[in-house]
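Just dropping this structure here.
A protein chain is absent from this complex, but the other protein chains hold their places.
Lettered A and B in written order, each chain numbered from 1.
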Amino acid sequence: MNIDVVGLVWLVPGIPLAAAIVNGLFGRRWLHRATGVIASVALGLSAVLGVAIFFAVVAAGHVARTVTLYEWIGAGDFHVNVAALVDPLSATMVAVVTVVSFLIHVFSNGYMEHDPGIHRFFTWLPLFVFLMLTLVLADNYLLMFVGWEGVGLCSYLLIGFWFERPAPYTAANKAFWMNRIGDWGFTIGTILTFLTFGSLTFHDVFPKVAGVAQTQPLTITFIALAFFLGATGKSAQLPLYSWLPDAMEGPTPVSALIHAATMVTAGVYLVARSTPLFAVAGPALLVVAIIGAVTALFAATIALVQVDIKRVLAYSTVSQLGYMFLACGVGAPIAAVFHLATHAFFKALLFLGSGSVIHATEEQDMRRMGGLRRKMPITYWTFLLAGGALAAIPPLAGFWSKDEIVGAAFTNGQPILWAVGVGTGLLTAFYTTRMIYLTFHGEPRDHHLYDHAHESPAVMTVPLLLLCVGAVFAGLVLGFPPEAGFIHRFLEGTVTAEAAAQSELPNYVLIAGLAATAVVAGLIGIAIGYAMYARRRPDPAAVSRAVGPIYTLLWNKYFVDELYDHRILEGGRALFGAAWAFDAHIIDGIVDRLAWLVSLLGSGLRRVQTGIVGNYALSIAAGLLILIVVYGGYATGVLHR
Amino acid sequence: MPDYSLSYFYVFVFFGTGAVFVAALLTASGLVQPKKKTAEKLRTYESGEEPVGSAWGRYPTHFYIFALLFVVFDVEVIFLFPWAVLFRTFGWYGLVEMGIFIFILVAGLFYAWRKGALTWY
Partner (left out) sequence: MTIHDLLAVLPEAIVTLVAIVVLVIDAGVGERRARPWLPWVTIVGLAIALASQSWAPAGGTFFGGFVVVDDFSRFFRLLFIVLAAFTVLVAPPYLRREEVSAGEFYATVLFSTIGAMTIALATDLITLFVGIELMSIPVYVLAGLQRRDRYANEASLKYFLLGAFSTAILLYGFAWLFGISGSTDLAKIAAAVRTAGLGSPAVVVALALVTTGLGFKAAVVPFHQWTPDAYEGAPTPSTAFMSVAPKAAAFAAILRVMATALGPIQLDWALVFAILAVITMTTGNIVALVQTNVKRMLAYSSIAHTGYILAAVAATAAGASAGAAVLFYVFAYGIMNLGAFACLELLDLEGTRGATLDELNGLWSRHAAGATAFTIFLVNLTGIPPTVGFLAKFLVFQPVIDAGFTWLAVAIALNAAAAAFYYLRVVVHMFMYDAEAAAPKVEPARVLSWSLGIASIATIVLGILPDPIYSFAVRAAGPILTK
């Protein structure tokens, strides 16, 4: 019996959607905690099918098949279908998204067990998966935009899940508005794409890119930058990154799924998917690389001093996403997708591990933890391995992918970006060590908390163990040997502009040398971390006193939030656009502090609205006169069209 | 059509001259006239009636409803007249159409009657 698995691709997002609908309709009254089981089973089926499709694509080699559900808009020369593009890139994404989602759904059954809003949680979470898969599978920019907006909406709903408290909904609003700025870029990019290419479908647009780049290089650059603006919003890059750390107010499984493993990588996916576009977009690619590298370094420095375990992870996510953009920017999109895949596993694991700790202690401040290793062995060991992967310790997953990115920066003639990458690696290793040490090692600093801590139930630890398998082996399985591993052969030709460039044998001496440098940097970071937090030589407190101003700067996250919230609001509103004003209004809850210009104009126009009929009639008559003059001007040739 | 346009041009010149003339006269007289404002002069002129009470006062609209109904049926007669004269020419079609017309008016009359518009109080 031969089943056309790829033809069933719409079931992959369809099943989570069905679960979301069932849970949404019947959850509150009848299903309650059963919603978790329904969602998990649905995601399980979806994951099985997703993995089957992945293998079907692997077996078929370089396929790119479009599975059309129905014609969405069709009029004249404008056609948009609801269609899935199944190729190696989307198949990889589908497999990663469904598997990680499934494990996180299972974990959430334990984590959300006592929450009264559990039915809401298990409505939004599968809905999110549905929209994420729509985004990933879309064969055109418009459908992708639907998924793009949809995951933003779910992210908003889930960050604000505990909306009774002020912090979550403030964070949700912040995320929403920052994403809106990015979405604006996406919209502009989509419209320009349609204008330039006459289509929004990937396989119509990309073959024409090279030709158009000859005649209209500026347009292509502008389109690429517009899409990249969208990507910075969704993937929390500079300058639109600050919503992601705040988004940690949401439940931890949400942080793991949406704000680490999947949604935030949508920007990377967009850039990787549009590689043919970016490849000919001139300076746009350099912009991507620089923003990526700077974000990676910037976020890593902030992560050094955070005390909230989830915030450390959040900044580390921003930093790792920066790596992925760096990879795209230096012409190594395969490395970006590779890192995306490994990162999905180890970062989801880290978040779930932190969730396990938070579940056990009901505390997020690492200063009050310590010594939990003895109480929570499974959590500790999986967390340790995932931390190793984050710090890029060979042979864990993160090493292979991150090393490839940093190496690509060097081999593609960007030694400065390479140095930034290596430096960031050192910082990453340091804050990872610090986080693990503060949480799990040393003496318990809060005995009450320590005494009540306990290992999480199996429904939570089993997903940890399964993710741990991915975090340890994903790199080896997918990416060994370096630059010629499975993922390279698989994705080659799909995301690279010229497949030929990759076919030469990689220079292993150079690769090994670069890898060794990176590993040494990582080890130095770990060593410093160990010295400071295990041996107290030098004592961390002394260090922070010694570098006082720098410490203050990092502790306050470079005052960026203050800058965004106040300074720009006061002074440079025109510069950043009204969107910032919206942000500040919602956040500060000051409804009437609208941009003075707008309110001045608004009340000015309101004053015109006198309520006196005679005045209204006068304005109609005046309008009529102006029309006569204008039309007369055309007629006599005084005015030109 | 240059002549055509030209004649319009004359009209506009005429309008313009007129407007300027009126404005000039009013301005000039406003500048030279003596102004002595007394309470009597500033009062609203209402055909010799004393202006009292608020402009928002209510008054019965009953008469107007009667008048409207009268006008409606008056106009009906005007329509009936030519139809009656040409009755044979229009034939059955005309009869049906006029029937519809009268039916609508009768329905309106029925409504007005049931709602008490025809009762004087």
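The definition used in the following text is that contacts are C-beta pairs under 8 Å (C-beta built on N, C-alpha and C of every residue); 3 or more make two chains touch, one makes a residue touch a chain.
The structure presented is a predicted model; accordingly, all values stated were derived computationally and were not measured.
A.B. asks: For the chain left off this view, which of A:25, A:73, A:512 or A:547 is in contact with it?
C.D. replies: Spelled out, the listed residue whose C-beta touches the missing chain is A:73.
A.B. asks: Which listed residue, A:55, A:163 or A:480, touches the chain dropped from view?
C.D. replies: Within the whole complex, the residue contacting the unshown chain is A:163.
A.B. asks: Could you pull out which residues of chain B are in touch with the chain that's been left out?
C.D. replies: Contact residues on chain B toward the absent chain are 1, 4-5, 8, 93, 103-104, 107-108, 110-111, 113-115.
A.B. asks: Even though one chain is hidden, which residues of chain A still touch it in the full complex?
C.D. replies: Touch set of chain A with respect to the missing chain: 70-76, 78, 145-146, 149-150, 163, 169, 173, 180, 184, 187-188, 191, 194-195, 578-579, 582, 586, 591, 594, 598-599, 601-603, 605-606, 608-609, 611, 613, 615-617, 619-620, 622-624, 627-628, 630-632, 634-635, 641.
Rule of thumb we're sticking to: only the chains that are shown with their structure count from here on.
A.B. asks: Would you mind pulling out the distance in Å between where the CA atoms of chain A average out and where those of chain B do?
C.D. replies: Each chain reduced to its C-alpha mean, chain A and chain B end up 68 Å apart.
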